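Only a portion of the chains appears, each positioned as in the full assembly.
Each chain carries a letter (A, B, C and D) given by its place in the written order, and its residues are counted from 1.
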Amino acid sequence: MECMIARPSKGSAGKTGLWRTFKPIYDENKCNNCLLCWLYCPENAIDVVDGKISIDYDYCKGCGVCAKICAKKAIEMVREDEL
Amino acid sequence: MVVVKIKDLPKEKFLLPGNTSCQGCPHALGLKSLGMALGDDVVLVVPAGCTTIIAGSKDKSSFKFPCLHVPFASAPAVATGLGSAFRRLGKKGIPVVWMGDGGSDIGFATLSGACVRKDDMIVIVSDNEAYMNTGIQTSGTTFWKARTTTSPTGKREEKKDLALIMLMHKADYVATASVGYLQDFIGKLRKASEIDGFRFIHLHSPCPPGWGFDSSETVEMARLAVKCGAWILWEFDGKFRISPMSKPYADKSKRAPLTEYLKKQRRFRHLSDEDIAEIERRIDEQWRVVLALEDVF
Amino acid sequence: MKKVLTGNYAVAEAVKMARTEFIAAYPITPQTTIVERLAEMVEKGELNADFVRVESEHSALAAVYGASAGGLRAFTATSSHGLLYMYEMCWWVANSRLPVVMALVTRTIGPPWNIHTDHTDLLTLRDSGWILAMSENAQEAFDLTLIGFKVAEQIDLPFAVGLDGFQVSHTAEVVDVPEQSEVDEFLPERRRNKPFVIEPRNPITVGGLTTNECTMILRREMNRDMEKVGDLVKNAGYVRDYDLVERYRLDDAEYVVIMMGAWCGDAKDAIDVLRDEGVQIGMLRLRFVRPFPAEEIAKLDCKKILVVERDCSVGKGGIIATEVKSVANSPVQSVMAGLGGVDVGVDDFVSMFRRFVKGELGEWWL
Amino acid sequence: MILSFGGQGGVTAARLLSIAALNEGKYAQAIPQFGAERRGALVRSFIRISDRPIRRHSSVKNPEVIAVFSEKILKIVDVKANTVVINSKQPKLENGRVYYVDASSIALELNLISAGWPIVNTAMAGAMAKVFGFSFESLKDAIEQTFSSKLAELNVQAAKKAYEEVKEWSA
């Protein structure tokens, strides 16, 4: 039976950061800490650390939702291979 | 209406990063919100659908709540049994059925039965307006004229209005919600959790690959649906009310242009002007009904 | 204590005495009186259980699945079309290794609509991982229901108790009912933690995607565990001893009849008649179809075996006969009879068995 | 075999007699007609009684005793058996032995009526118990097990009356 039971694990699909074509780049200076990006990141890949946000690039899939929702344009999507 | 402030939301993650959801997945947004709203009171019951995949595989679960996978048509009935077990064994928790619109097609008798019995559960239909997991086929809630792989020239039937139908079932709590307004959704979940019996939330979940828009636009698309009036947020908790986020759009002049919503989606690319006019007519009619219901219930 | 009970009431009584905690079922003739009786017991407070009036059989077993996954002792009952309607759930429950008990009141599958007994419905479960028992009378329906809970909870496989529609389900007979204390001792309160319990704050996920190998291992384990059921039944410690099969006048039998269900009583009477005529005939009655009592059949050492059955696998013939042939070491003849509830009584069996002995029997008895 | 119209209580009578038989130290089976009953339609119920456990479950083919709950039944069924017990004031029937009792009047007297029908089952059961040679106590106990106390009393009366009144017919 054990093999039919799963337990909470980050990265159940592996390091999904590899799926990215675009990477969200965060500019702390523009940020007003509204946390909208944190709330709306579908991947739950954004953490709040001391009121600031922090993106977990191991898992961030690069969907771009955070960049879109940020009124302050504090997140920018940049092509992975241009990095 | 429960008011939800972002800063007060718990930081614990119940949907874990690195799962199989596509980029910009609306179910993922819904599931993370569920965790924020109800935390570890949740016991998920998940019928077949994208969420089956998102849930993880092998020994790895993407959820920090318990989750029971169940056959496609069975979820509310399984929740009935689980709820009975929690109650009898004195365990505090809520069976939460998380299903797709497809699940509410094949499982509509099951859903209706559990509702009529007022069994203790929260049912959330995360409606991405098609069977996505099997590759974008038409469901009962697919939008009129939307293209899917089983309706390659556009669906001919109207979108099934699940929430109003459940309202007529006399469910104890009924609401519509949207992944574009997560605070509203979280508030509704919390409200629902305070009510006993059968609680139903119809969550609007725009899906990037299924609808044909960029993964960054999930939230925007969801909001556009509300802003153009095509998706109306409301709540019934004994009293029927249009939710604040939708309220302004009762006034047609305040609505965003419908074409903005439609034209961004590949599934609507073929629409004629008459089609769009017809959709607008139907939206107006829906508003008329919903506004009237505010007086009735 | 001896009571006069129909087979259905006997099952309901057993479910009550097992202190079942959760019941969900949907009416269908001839199972309905089980559900009615249980509803009454619950509403009268004779049984402390949740009784759910579901809207279909699929939901009946789904609710029972949920309750069992949540840790409750759970029961359902159905017949024929009801079974077919919950068929998906039957597989799901078995593959989940949940110790659910179900009474299956056998009834013919339509069309034409026909409410009378025939065993085809029960046999649709034979691949699925359910333990399948078939009772001869109300007493066995009662006993096997209790044994069902015990064995199912020991081995984590669901258990179906078959009883013939009307012939057992609706016939009132004398049933010897044990004391509640005896039952309590036999069947302790169930507080399961295996194979898993779904409960709040215990974040396991059950039933999701796995590797192909995992699926295959699970099936192999089910098959292996099913093989243990025979011993569990034998050693159940119930007030009466039970076994996968019943042996009737078998010791010196040159001719062996293999059958299951209510009509075995008539057939035994017929065997007595033939015995009186000097024919060395006996019966191996299948009390269980799963696990299949292969050993007991392989051991039969006789001139020939006759399998009489109330079912037909269209395009292959008698289902039990096929299985018997696959393991028997004596020649096997197959007869399909009594389909759709066609009445087969003592006289029929007498002449059937005579013809069998003479080698003059065809494949269909009608 | 009991012949009755749906609503007359033939099935219940068969059950009562089985319990009574058990009380008499016998084995018994009560077999309802297999199938859908409709109020008003003819119903056949069967009882098997034996000193040894009863194994067979097939239908009863040649009943030794037939109980006829309404004379009207004679118009549609050709009743023939060793013994017949009939609800009648004056049976018009050719048969070996015929016992009769006016069960309808007994039921009406005691106001055992449902939807216009006199419920003759307990009275007829009383008559049959007598014919079978059961003690009245055995039947009384069966009735008390089966009905709620209020109803039981009336039905015991009906059975008692029939048990006492049933007579063999000699034309």
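The working rule: contacts are C-beta pairs under 8 Å (C-beta built on N, C-alpha and C of every residue); 3 or more make two chains touch, one makes a residue touch a chain.
Everything numeric here is computed off the predicted structure, so don't read it as measured data.
**Student:** Summarise the composition of the whole complex in this file as a formula built from the shown labels.
**Tutor:** Written as a formula over the shown labels, the complex is A x2, B x2, C x2, D x2.
Going forward, only the chains that are shown with their structure count from here on.
**Student:** Counting C-beta pairs in contact, does B-C beat A-C or the other way around?
**Tutor:** B-C
**Student:** Can you compute the centre-to-centre distance for chain A and chain D, using the mean CA position of each chain? Integer Å is fine.
**Tutor:** Centre-to-centre distance between chain A and chain D: 81 Å.
**Student:** For chain B and chain C, what's the span in angstrom between their mean Cα positions?
**Tutor:** Chain centres of chain B and chain C, defined by C-alpha means, are spaced 43 Å apart.
**Student:** Express in whole angstrom the distance between the two chain centres, defined as the mean CA positions of chain A and chain C.
**Tutor:** 55
**Student:** Specify, in ascending order, the residues of chain D that touch 2 or more different other chains.
**Tutor:** Expected reply: no residues.
**Student:** Specify, in ascending order, the residues of chain A that touch 2 or more different other chains.
**Tutor:** Answer for chain A, listing residues that touch two or more other chains: 3, 5-8.
**Student:** Can you name the residues of chain A that touch chain B in the complex?
**Tutor:** 3, 5-16, 19, 34-36, 38-40, 42-45, 47-48, 56, 58-65, 67-69, 77
**Student:** Using the touch rule from the top, collect the residues of chain B that touch chain A in their complex.
**Tutor:** The touching residues are 6-7, 9, 11, 13, 15-21, 23-26, 28-29, 32, 55-64, 182-183, 208, 214-220.
**Student:** Okay, in this complex, where on chain C does chain B touch?
**Tutor:** The touching residues are 21-22, 24, 50, 52-56, 58-60, 62-72, 74, 88-89, 92, 198-211, 214.
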